[in-house]
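The other protein chains are all here in position, but one chain of the complex has been omitted.
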Amino acid sequence: MGMVGGGKGAFIGAVHRISAQLDNQIELVCGAFSSDPVNSVASGKALYLDEQRCYASYQEMFEKERELGDDGMDMVAIVTPNHLHFPIAKMALEHGFHVMSDKPATVDLSEALALKEIIEQTGLLYGLTHTYTGYPMVKEAKARIKKGLIGKVKKVVVEYPQGWLANKSDEQSKQAAWRLDPKTAGISCCMGDIGVHAANLAEYVTGLEITNLCAELSSNVSGRVLDDDGSVLLRFNNGAQGVLLASQISVGEENSLKLRVYGETASIEWSQLEPNSVWMKFADKPSQLIRAGVGEMDEITQANMRTPAGHPEGYLEAFANIYTQFSYQIRSRLFGLSEDVNIGAMNDVPGINTAIRGMAFIENVVAASQSELKWHPF
Amino acid sequence: MGMVGGGKGAFIGAVHRISAQLDNQIELVCGAFSSDPVNSVASGKALYLDEQRCYASYQEMFEKERELGDDGMDMVAIVTPNHLHFPIAKMALEHGFHVMSDKPATVDLSEALALKEIIEQTGLLYGLTHTYTGYPMVKEAKARIKKGLIGKVKKVVVEYPQGWLANKSDEQSKQAAWRLDPKTAGISCCMGDIGVHAANLAEYVTGLEITNLCAELSSNVSGRVLDDDGSVLLRFNNGAQGVLLASQISVGEENSLKLRVYGETASIEWSQLEPNSVWMKFADKPSQLIRAGVGEMDEITQANMRTPAGHPEGYLEAFANIYTQFSYQIRSRLFGLSEDVNIGAMNDVPGINTAIRGMAFIENVVAASQSELKWHPF
Amino acid sequence: MGMVGGGKGAFIGAVHRISAQLDNQIELVCGAFSSDPVNSVASGKALYLDEQRCYASYQEMFEKERELGDDGMDMVAIVTPNHLHFPIAKMALEHGFHVMSDKPATVDLSEALALKEIIEQTGLLYGLTHTYTGYPMVKEAKARIKKGLIGKVKKVVVEYPQGWLANKSDEQSKQAAWRLDPKTAGISCCMGDIGVHAANLAEYVTGLEITNLCAELSSNVSGRVLDDDGSVLLRFNNGAQGVLLASQISVGEENSLKLRVYGETASIEWSQLEPNSVWMKFADKPSQLIRAGVGEMDEITQANMRTPAGHPEGYLEAFANIYTQFSYQIRSRLFGLSEDVNIGAMNDVPGINTAIRGMAFIENVVAASQSELKWHPF
Partner (left out) sequence: MGMVGGGKGAFIGAVHRISAQLDNQIELVCGAFSSDPVNSVASGKALYLDEQRCYASYQEMFEKERELGDDGMDMVAIVTPNHLHFPIAKMALEHGFHVMSDKPATVDLSEALALKEIIEQTGLLYGLTHTYTGYPMVKEAKARIKKGLIGKVKKVVVEYPQGWLANKSDEQSKQAAWRLDPKTAGISCCMGDIGVHAANLAEYVTGLEITNLCAELSSNVSGRVLDDDGSVLLRFNNGAQGVLLASQISVGEENSLKLRVYGETASIEWSQLEPNSVWMKFADKPSQLIRAGVGEMDEITQANMRTPAGHPEGYLEAFANIYTQFSYQIRSRLFGLSEDVNIGAMNDVPGINTAIRGMAFIENVVAASQSELKWHPF
């Protein structure tokens, strides 16, 4: 694997590197870690890479690695600022490399659609690190709903409150700066950064699609252009109702992503801050606290766990699940499948369709917020 | 105290009796417990009342008790089905009795406004058992916000999910039957029964007023006319945003009333199922779990607690707080105030203004739900 | 009911009065609230009692109330300091009154045995407010173990940490003063005050008896004579092991009484600070959170609940269960049983045998602590 972006000082680059290599199925062999060639080489060397493969630009990397043939990288991880995701992914695909992109795939929906065409033309693999769906107990929740254990879904409540942008003084950090700037972040801050995770989680777990939105986005600090908070009413394609809350001004909240799905016969609940548990609640019997590894787990859940019950897994492992399953996809193309690989899990990697759905969500939720009418079609 | 309604088999009548007498400030002396005279007497005798004061009708009770003068009751508790609350309260006031009414005060807003006029004309006291604001830690949350401990309120999330009406088979019970029938319940089931509690809690704790609503009410079981679920976006009079969720189809939920208020510098959280705790969360320091009786409590909180830290109080004590503080209001009129009475707490009893606000909420949220426009003024 | 003790300023007297009257089965009609006649009358008048029945001493009360015959009290509640419990109970029984005594029954085991003889001779009823076993979900835990739902009990862990006596400065309060003084508290502070609750809870819920103790009691503040902390290893009569922890120096703990019982096939857990829940855990399936009123409850549990699911009950209701069930015992003697009364629940009131067991625990645990040998027989 090669990497574009993620030089010294970047947060998400390190997360990608740890996650990609966690299961020993992917090796980082080269990178264009920075637009500054000196920094790129320094970053690569700090990672114990061959200096020859620490490139000054992604263009150079794609050229040189293609020339290396079988000795070159098979895939590239893109961890740059958002507006570069698309051109880099495009060029990588056109040079024959599979792509794992940090979220969001592109800056807008039209780019995402264009990307899909390129993927289809090249026939290569594309993955997107929608991390939260990588948690094993999220997969368990999805499996249980799919098996009918809560009956028909009637109501969905998904929320993602954070507090880190609550005040003017919070705007100093590099992380905050680009997210609040329309030039780098696109048309939305809160919905684009975290609302889209909430929407994706709701659709992933329920297997439903949002069909209509009623949204109220707001900006709560003077001088701020983009939204930092939003509340959205949802309608789903099976007639279910829903609510989505996302906020960056909810002081004191960490990444409190939480999903509740109410069905006809039971409900199911998952929370990112306690990711190894799922709650099921019933009308006439005790609630169940389902812990990772205790009792029967779905095959796909199991394929995404490394440790037995009682050994908490976390965010990095959820992230790694996406990479590792993606590596099985690549390996399957190159060498065929090992017997150990769970095909269902392997095909569970978020890809271009998730990317398109996400970009469409962002555009629609912003449009819904601007509308005076209550309901906006998705 | 006399009671109208609450004969054998009724749930809320017993709650009122326990709560009214819990602090030994109010004594039940008479009642018209049922429209069936035989049942009324039987109910009263089971309560060890003088048979002479177990009346066949509330009309009879008001007449006879007035004749008793100082030996007659001072106040009446109304615990009948909703549509009778107004005529009984009216007659009680006109006969010179203070009134404590079960929620809702009336069947619609116009009755509530009419009731206010009668109260003002008679100069008598009127209380409404909006139970949840009787919890000491709800009062503590209110006090902390009032003292500025979370800064200006920016966002409010209040939810009241229940699951007891999720299915057709749940409609058999007496409790369900009248709530789902427009003739006895009015224009709303879910919002009228529990949404109004959520709205009241949000306004009570924050000290703010809802100014605009965007609502989606729904009915999720075939044949059902009234709403059993609703999601509402809120705007408050200080510019804060909010969300209110109420549901009777959220399978597995008990009375999971929960309030979160996010201010500029901190947030505050309370949940009815763990009523003796309040959470405060901050941007840059540990969250605080504030337990009833541990550390400094507001004077009004203290005036509504009976036990020191470590002795959980519950729903009946919250209910009793309303009655006991109301008894101090009456006593203050009759005899002046004891030194022990906390005047702030005494004046904290929900009354006709809360009633009007509640009826207005119900009418407006139904109207908002029917509108095609997003925002409906409150 | 009459009351001895519980004048102005006392905590537990008020708890007894609220609890006794909560279900409207018992009425406070007289009292000797203080050894100071003026205070006794003042206290009684503040409770709206007839001044004639506010006595200067318990001796006077027992005499006068006996003379009143059927118009006199039927039972007496004893809420004085511990060393007076026995003489008052003795005199009450000898004057023909049933007795409800605050815990502990007596100051030592020999008194408790003497009291049993008097009870048997008089044929009257005797109850002891071992509050925690009054909680409905404690009864549910007991019922589930009795039904075999966890298999044979193998291990018991019970703990009761408090922090209120952690420091020298905590000794100022009246509550602390008498508990730390051997003259009023007897041979133990921590074990006598709360360890005995833990032991009682363990034996009550499991239905087992402790047969051997290994104890380490300690006194952690300079100048303190009695224990303020203790850890005890237990053996039970079915071969199970156990541990009992009690502490008054565990800073930051409220009344964190908690019981865990591990059986061959499942475990069960209850905590006083969240009294409306019981946890059951299993080897190969999800844990269950059993909430009061959700799903099937044992008959005795139900007979000790007032509110449906979602309405938390607390300490006062647990206390009231003991009084109310005791009132059914008295009523049953006087008038026979009502159909509504659950006989099993009525016979579930802690009485003289619980008292004896408790006094024996205190004496044995102190002896065990003083022994150099590991195990001390109980």
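Every chain is named by a letter (A, B and C) in the order it is written, and numbering of its residues begins at 1.
Definition applied: contacts are C-beta pairs under 8 Å (C-beta built on N, C-alpha and C of every residue); 3 or more make two chains touch, one makes a residue touch a chain.
All of these numbers come straight from a predicted model, not from anything done at the bench.
Asks: Which of the chains on display does the removed chain touch in the whole complex?
Replies: Across all of the complex, the chain we cannot see touches A, B, C.
Asks: If I consider the whole complex, including the chain that's not displayed, which of B:Leu68, B:Leu289 or B:Leu373 touches that chain?
Replies: Among B:Leu68, B:Leu289 or B:Leu373, only B:Leu289 touches the chain that is not shown.
Asks: For the chain left out of this view, which of A:Ala309, A:Ile343 or A:Leu373 touches it?
Replies: The one listed residue touching the chain not shown is A:Ala309.
Asks: Spell out the interface residues on chain B facing the chain that's missing from view.
Replies: 280, 282, 284-291, 294-296
Asks: For chain A, which positions touch the chain that isn't shown here?
Replies: 11, 14-15, 17-18, 21-24, 27-28, 47-48, 162, 254-256, 272-276, 291, 293-294, 306-317
Asks: Identify the residues of chain C touching the omitted chain, counting contacts across the whole complex.
Replies: Interface residues of chain C facing the absent chain: 150, 154-155, 157, 159, 161, 163-164, 166-167, 170, 214, 216, 218, 220, 229, 231, 233, 241, 243, 245, 247, 249-253, 260, 262-267, 280-283, 287, 371-375.
The definition used in the following text is that only the chains that are shown with their structure count from here on.
Asks: Please give the pair of chains with the highest number of C-beta contact pairs.
Replies: A-B
Asks: Need the CA-centroid distance for the pair chain A / chain C, whole Å please.
Replies: 55
Asks: Centroid from C-alpha atoms only, then distance chain A to chain B, rounded to Å. What do you get?
Replies: Taking the mean C-alpha position of each chain, the two centres sit 44 Å apart.
Asks: I need the residues of chain B touching at least two other chains; which ones are they?
Replies: Where chain B is concerned, no single residue meets two or more other chains.
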